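Every protein chain except one is present and positioned as in the full complex.
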Amino acid sequence: MHASSIRGALAQVFQIPLRPTLRNAAGQISTGITTTTTSSFSTSASRAAKKGRGAKPDQRITLIRYFLYHPTTLTPRPLRFSRNRYLRHWTIHRAWNLYRAKVKQARQLELERQYNAMHAANEELRVGAGDGGKLFRKAQMKTGVWSIPERGGGVPIEYARGLVEWMGSTGGLGSSGTGLGAKAKIWDSEWTRS
Amino acid sequence: MAESHLSLRLARTWRSFVKPSICNRCLQTRRTLASQASAPQGQRDAELEEASSLGGAPDAGSGSPVRDFDPLKVPRSRKRQLVPSRYQFRSPKYYRGPLHPHQPPPPSDPASREFVPGPFSTPRLEQTYHNIIAPDFMTMCYQHTPPGFRAPQKGARLRPWIGDSPYFRNRPLRGPRGGDVLRLLRKPITFRNIPMIERVTVHSFVKGALSGGSGYIHVAGMALQAITNHRVMTHEARTNEANWGIIKGKTVSMTVDLKGEDMYHFLGKLINVVLPRIKDWNGVRATTGDNSGNLTFGLDPESVATFPEIETNYDAYPGKMIPGLHITIHTTATCDKDARLLLQQVGIPFYGKVVD
Amino acid sequence: MAPSRAPSALLLHSLRSLAIEKPSTALAIRAFTSASSTCQEVQAERPSFYRNPDPETVYQPRLERKLARAGRPPIGSRRRRMALSQSPRIPFEQLPYQCFQEARKVLVEDREEKLRKIETERARVARVREADPGAFRGGEPFKQKKLASMEAELERLKILADINDPSVKRRFEDGKGDMNKPIYRYLAERKWREYPRKVLVQRITQMNVVPDVVPNVDPIVDVKIAFGKKAVGSGDFVPSDVSEKPCQLTLQAFDRGEKMVTIAVVDPDVPNVETDSFDSRCHYLASNITISPTKPLVDLSKLSPGSQVLLPWLPPHAQKGSPYHRLSIVILQHKDNIPIDFEPAKQKVERDGFTLRSFMSRHLLTPISASLFRTRWDESTAAVMERAGLEGANVELKRKKVEPLPYKRRNPSSFR
Amino acid sequence: MAPRSRGAKRIADALGFSTPKNHVCLSCRQSLALTRPQRGYASAATAKATVEAPPITQLSPDGPEASPVPQPIFTIKAGVVLSRPPLITPDPHPFETAYYLYQRRLNERLVLPFTQYFYYKRGTPAFEQWRTKRQARGGAATRDIGKYNAYTDEAWNDEVLEGDETGAPSKIVEQLIADEGRAEEFTGTGDPKFAGLKRRTEADEKNDQRSLERSLSRTLYLLVKNKKVAGQSQDESDFWKFPSGTIIGHEGLKQAAQRILFSSLGENMNTFFVGNHPVGHYVARFASPRPGPPPQMTTETSKASDSALLKQEVAQQPDQHPSLVNGEKTFFMKARIMAGQPSLAASQDQDIEDFRWLSKDEIEKAVHPDYWVKVKNMLATQ
């Protein structure tokens, strides 16, 4: 069904002009909502829908259709910058690309250092340990690295705690909460191996 | 072969790290060079831009005009409007090929119609990956090859046709033994190819659309848009399937491809808030995965309703129309076990039989 | 503010024609956008402003005309001058916007790092240059190759040092980039390759200049043709009276150093009635011309006949009824920029049946660019041919009527 | 044969180690010979290992290489690099915050308008509250861009001036919490403006280096100081080290590291050992050969010699007293701590005097310079 016919039906359902500006559209909508709730809802579109499925069409669906479709007709125009503003934006854009490149390179170097240290250690273990590489062979075994904690390998789920940005001073349920949600816990020092 | 090249290069870089062999000839030149470089600071290079704004020349004292600079003061104080501008360049609405005189500006240009403002925040999951997950993944999957070690030659994967029949000569090669599915090769993990999460595809097949009209599609589209901060892309049925009631050309499913910042925010929200709320859920089946590093798991409509975005105005969505989802996480790993290990580090629990 | 943004080619010409000159006083008191007076000062010196209005901030039409007559045309558009006269003239790089200043800090730090790299690279090049070839395994050729690659790296670093600078970008877009500097050459080449070069390559390939006149050409020099004041796009029709006089070429090279070039104007569509095909004829040939990025203009009429012009300009003409003639202009670079010896070449070359390929092979020339314009019979061609003393103005070529084959009824029985 | 271990076995076969009588096959001998000349770094002759249990006397695997020079004897030790990963995100770079605010304001001018009626029904108190707050923000629906409205004719002025705080993460969180209004419930001992949220804890204030709640955005490494042993020189013992101990019996590096860690620093640490192989190593050669660690099971006297540089090669015959040792090689295993604290009281062999959790730049100040040079590459800067 062609887009404009849907818009037409919707516009008719909500008694709003086809080219609404934002301000009066919001106003229209509010009146639209209130009117639909009070007056009987007997326009041709809904009668067709009703005949199709018998039940009164769910008003929320029409609202969702409106909120999905309406903003796309009010998409803001592309930006038009003045000469100075354009040069400032260009400078910021170039600096951001440069900054991302530097951060990426720093991370790469960090990983390379760790990799080279690990390579040197394993090489020393293979050659310099003096037990004919027995310790090296035992160290190179990858048993269980790719399995899952349930089967005794992989990565324990508590390891994947992830970074947050802030630590709280009371639990998530606030000071009034009981049980676990009450105490804020940054580091579980009282953990004991049961 | 690849491993040997890699190990040779690694050996060289490693050796240059551990014992940078600088012969004395370079040493003393480096010393003279340092002194030389500082000397001719005065003589500016004719080839470079003298009046460069980045010249770092100390700004001439932030005089009064700069400190109390207020961009709105002058436009508000104007009594009459400026003369209308005669500049008419508009970004063209259609792209008519590379030789058309009216060319569209590149998408990174703010005046372009396709300009999308850049990232708005550094997602916490991205920082978790770079600070914690990448080094540990590299450590876990490190396979030591001594310097100068050449891996034993592996046979070619595509087998030639061997036989006396004359037709075998230029015939295209056969598939590998046991089926002709050529799986991705798994290169040893080094600091250059640590797998990372590349993109996330959220897919939802809207069964109600087949019988119940476009209401189901719109509600599912609104729900997906609320969850993923992206508008959905709908797909029409390609063929007619009578027993499933699929009609050609009717919209049946919708997907959202998440990359970059939106992807990290979606995953962070999914892992931290939504997955723990699924009733008696013991993780993702460990047999998931398509042997190329992409893992998929599904969410039923009840758990989709526990997303914070849908929970806030849950009554605005007709109850039965909230869709179930398939979430596919594409990683740059080339086999399932690496992808699963990466997702365990990110925080997704797995259970059941393990398939590599 | 007059909103203008990265201008397309058209606008660039309009900007260039405005001939904006930078206050070139030694002490660069203010960068391009700022003149000294703020609003209050303008009022204070109101009486003097009427007498000598500042071309940057005058916006009354009467004063503008006064300035234009005085030979100092106002700069930029009236809207921009009106806005500038009221705004506090803060230099562009000191505008106190937070994100802009943070970005500048990142760029300033990066530029210093690039300057340090340039210093070390230049010292290394100096060291290699003075080292004797014996020290290298490959001897002299290896040393030259190493020097060439290090020079290219040095050039790249110089470009990287200035690529992120907004004032460089502004100066280039205003058309005031000094082509001696690698950054402006790089920006000019990038702009040329984005669009104008594609058009030039399309015209050459579409009108088959490449196979007919030149075996292959990968343009690295921008060619613009102009007859007197009128600029001619590549592949346009030029009326014969306009093309009677030699044209002016702008050969814009983008890499460092000078080039010794030869310019050939060849017309491959001279109709040859006997063989019912076309011959080629050379309309103009000149060599030992040096072009450089800063001196691109070559006026074919002003080249010295004694040492450069091998064949003087023959006005292009097409006989009535013949298809249009393609006057292809080919720019050929001499090998290692060595000039060719003029006299023997002048004897040997002749105008009719001129083949550019043999000329190229004889003098070791490589084509670096090509362009063309087209000429056809129009009302002034007869006068031009008569003035140039060329016959055939009264002849009109007509297509020979091709008789259709006689109709012979086919033998129906054989069909069954 | 699980594919994974087959990979390791293939490596081992190729290196010719696993063949029963240690015979090195031809192809591997070339590849090993190839490695021989370039490897100036590792000591030319492989050392004889004085592993505690039956000391392996026969020569190292490169049989044919039996070099005449007597090889120095090293004790092989397993060290543990126990680290707590960062808990909060690092502090953002000023350019990053400014850039994000700039892009959010550009987004305000380009994004589809906010459909407020989908979330707030008209006429309900929630909608009234939302509308008043929105007008207080100058009409922008989102709270992270300060007072800015993209639909007025002054929308062009979306860049903030220098010294403006609207983009800072703390300011945004403050704005969000003020908008929510339930701050006092969650403040507890913290700052009511942030509803108790904080990035610096009391451990940061007191710089308590034994607590794991300090510098939450950095990786903290566990370092220990051993008690003073009579034979040690003065300055050697007051430097901090990673916990380490000699390998006992046929245990692998990982089991040894776990045993050392839990025996010396108590059981109550939920740790995860990343990989079975070492991530770094430290070779310490003693100035003069010292009696090797007595072969009883649990002793763990770690003697880090003051690592006289590799100047004097031990010339005289080392073999009169078999347990004389020329140095020690410590191989560090990487481990992550997820919960719990080391407790000195619970450790069996009470020879550790103190432990500290230090980040990378604090380690540099607390560790012996040579130790630092060998160890710094495997540590994470953030």
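Each chain gets a letter, A, B, C and D, in the order it is written, and its residues are counted from 1.
Quick note on the criterion: a contact is a pair of C-beta atoms (placed from the backbone, for glycine too) under 8 Å apart; a residue touches a chain by one contact, two chains touch by 3 or more.
One rule holds for everything that comes next: contacts and distances are computed from a predicted model.
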| item | value |
| --- | --- |
| Chain left out of the displayed complex - its UniProt protein name, from "Exosome complex component CSL4", "Ribosomal protein bL31m N-terminal domain-containing protein", "AE7-like protein 1" or "3' exoribonuclease family, domain 1-domain-containing protein" | "Ribosomal protein bL31m N-terminal domain-containing protein" |
| Listed residues D:F95, D:W156, D:F186 or D:Y282, member touching the removed chain | D:F186 |
| Residue of B:H130, B:H144, B:H203 or B:H265 in touch with the missing chain, whole complex considered | B:H265 |
| Sole residue of D:P72, D:G146 or D:P169 that reaches the chain not shown, by the stated touch rule | D:P169 |
| Full-complex contact with the absent chain, from B:P104, B:P176, B:G212 or B:G352 | B:P104 |
| Touching residues (missing chain, whole complex) on chain B | 91-99, 104, 112-114, 116, 120-121, 123-124, 214, 217-218, 221, 225-226, 229-234, 236, 251, 257, 261-262, 265, 268-269, 271-273, 275-277, 279, 281-283, 302, 305-306, 308-309, 311-314, 319, 347, 349 |
| Hidden partner chain, residues of chain A it touches | 1-3, 6, 65, 68-69, 71-72, 75, 78, 157-158, 163-173, 175-176, 178-192, 194 |
| Residues of chain D (touch criterion as defined above) contacting the omitted chain | 89, 107, 110-116, 119-120, 130, 141-144, 169, 172-173, 175-177, 179-180, 182, 186, 195-197, 208, 210-213, 268, 270, 339, 341, 343, 345-346 |
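Here, only the chains that are shown with their structure count from here on.
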| item | value |
| --- | --- |
| Chain pair, A-C or B-D, that carries the greater number of C-beta contacts | B-D |
| For chain B paired with chain D, centre-to-centre distance based on mean C-alpha positions, whole Å | 27 |
| Chain B and chain C, separation of their C-alpha mean positions in angstrom | 42 |
| Distance from the mean Cα position of chain D to that of chain C, given in whole angstrom | 60 |
| Per-residue overlap in chain B, given as positions that touch at least 2 other chains | 18, 69, 110-111, 115, 118, 124, 127, 131-132, 135, 139-140, 142-144, 146-147, 316, 356 |
| Residues of chain A touching at least two other chains | 63-64, 67, 78-81, 85-86, 88, 92, 95-96, 99, 110, 113-114, 116, 118, 120, 122-123, 127, 140, 142, 145-146, 155, 159, 161, 163-165 |
| Chain D to chain A touching residues, read off their complex | 2, 4-5, 7-8, 11-12, 15, 17-18, 22, 39, 42-43, 46-49, 51, 56, 60-61, 71, 73-74, 76, 84-89, 93, 95-96, 99, 102, 106, 109-113, 115, 117-118, 121-123, 150-151, 156, 159, 169, 173, 182, 185-190, 194-199, 201, 211-213, 216, 247, 252-254, 267-270, 272, 275-281, 283, 329, 331-332, 336, 338-341, 377-378, 380-381 |
| Chain C residues touching chain B - in the complex, by the definition given at the top | 2-11, 28, 31, 38, 59, 77-79, 82-83, 86-96, 104, 107-108, 111-112, 115-116, 118-120, 123, 127, 158, 161-162, 164-168, 180-183, 195, 198-199, 202 |
| Chain A contact footprint on chain B (complex, rising order) | 10, 13-14, 17-18, 91, 108, 110-113, 115, 118, 124-125, 127-128, 130-132, 134-135, 138-144, 146-147, 190-192, 194, 212-213, 215, 218-219, 221-222, 225, 268, 271-272, 286, 316-318, 321, 337-338, 340-341, 344-352, 354, 356 |
